[in-house]
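Got a structure for you, written out below as structure tokens; questions coming shortly.
Let's turn to chain A:
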Amino acid sequence: MVLENQDNRNLWEKIGDFFSANSIWMKWYCTGCGAIELPPTMTSRFDMERLGMGPMATPRQADVLLITGYLSSKTLRRVIYSYEQMQDPKYIVAFGSCTINGGIYYDSYATINQLDKYIPVDLYIAGCMPRPEGIMNAFADLITMIKKGQANGWRHYQENYEWYKQNQLDSLKEVIIHDEFHE
Partner candidate 1 sequence: MTLITVLITLLTLAAVTYLLSLVNSKLGAYFTIVTSLATIVMLFLIKDSIGQSYSLSFFTFKLTTVGWYFSMVMVTVYFTTAFLNPFWIKKMIYPAAYNLFFLVSLIGTIGMFFARDFITLFICWETVVWTSTFIIQMGKSRKSSYVYYVVSAIGSMVTLFAMMLVYQVSGTLEISTAFSALSGQPVLALIVFFTFILAGLSKIGIFPFHVWLPMAHGSAPHTFSPVLSGGLVKMGAFIAYLSVTAFAAYEVFANTFTIMGIPAPLYIIMVLGAISIVVGTVMAIRQDDAKKLLAYSSVANGGYILIGILLYDQIAFAGGMLHLISHALASATAFITIAIVAYRTGTTKMSELGGMIHRMPVTYTVYLIAIISMAGIPPMGGFVSKWLILQGLADRGLLFLAAAAFFGSIGSFMYVFRPLSAVFLGQLAPKYEKIKEANIMMQIPMYLLTIATLLVGVFPNVVLRVIADIQLEAGIQEIVLVGNTIVVSNGVLDALRVFIVFGYGFLIALVIFILRRKSRRVTLMDTYTSAEFIHTPELLHYSSNFYAPFERLTKKPYPVLNLYEKVSIKIKEIGHMAESLFSSSKPAITIFWIIIVFAIFFLGGVL
Partner candidate 2 sequence: MNNPVLLIVIPLLLAFLSVIIKKAGKWLLLVGLLFNTALAFFITTGETIIGGFAPPYGINLVVDQFTLVGVILINTLMLITIVVSFDLVGKYSIVLLTALAGINGMLLTGDLFNLFVFMEITVIAAYILSAQAKKYHHTITYLVIGSVGSVLYLLGIILLYNLTGSLNMADVAAKLPLLTTKELLVPVLLIFIGIGVEVKLMPVSGWVKGVYSNANRLIAPLFASVIAGTALFVFGKLFVSVLPVSDTLTLLMLIMSVMTFVFGEFAAFNQKRVKNILLYSSIGQAGLVTALFISGLVYAAVILLISNVISKLIMFTIAGAFTEKYETDDYESLNGVFVHNKFTGIAFTIAALSMAGIPLLIGFYAKLNILIGFFQAQNYVLPAIILLMAIVEGAYIIKLLLALWAPGKEGQVSEKSFAVEKKQLLSVKNTIICLIVALVIIAGGVLIDITEKVVTDGQPLLGDQSPSFTISQSKGGE
């Protein structure tokens, strides 16, 4: 998957992206150890509100989904479900090496190794775990990407929906599960 570099946005989209870049609301999925790095990022030490970012309660309201660590197949379902409930434009930032290659869980039968096979990740933050400085840096990058119109993961997801679905089904059998605990 290659990030599109040519800028073919019209004026309205550019204005829109300006607003999107300067007001990013997050919904984070506290799956691993990475979530613990977010409170200091938000509070007075690093203060991410400077960038116009803030936490939101539900995926409907949020712009960016933070995946803060490894994902088991059980949680992947929820991540996909939450992601699909978000509104366009929407972005995903993945934390730590677990989301890139499985990290220390690379050979676990229950976790997935490569997140962007299932949902489009706009930005990875390397490290195990990334420090708040790293996170802040990543957010600044994300803002730049949005401004430039390069954070197009959600478009990719729409365009390659079958491919993503196939990957999801291969790994999970079904995304939205129906069993006696959920009926």
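Methods note: contacts are C-beta pairs under 8 Å (C-beta built on N, C-alpha and C of every residue); 3 or more make two chains touch, one makes a residue touch a chain; residues count from 1.
How were these picked? Simply put, all candidates are chains of the complex that A comes from, given by their letters.
The shown structure was predicted, so the numbers you read here are calculated from the model rather than taken from an experiment.
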Chain touching chain A (counting every copy) in this complex, out of 1 or 2: 1
Candidate 1-facing residues of chain A, complex: 29, 58-60, 77-79, 81-82, 85, 176-178, 182-183
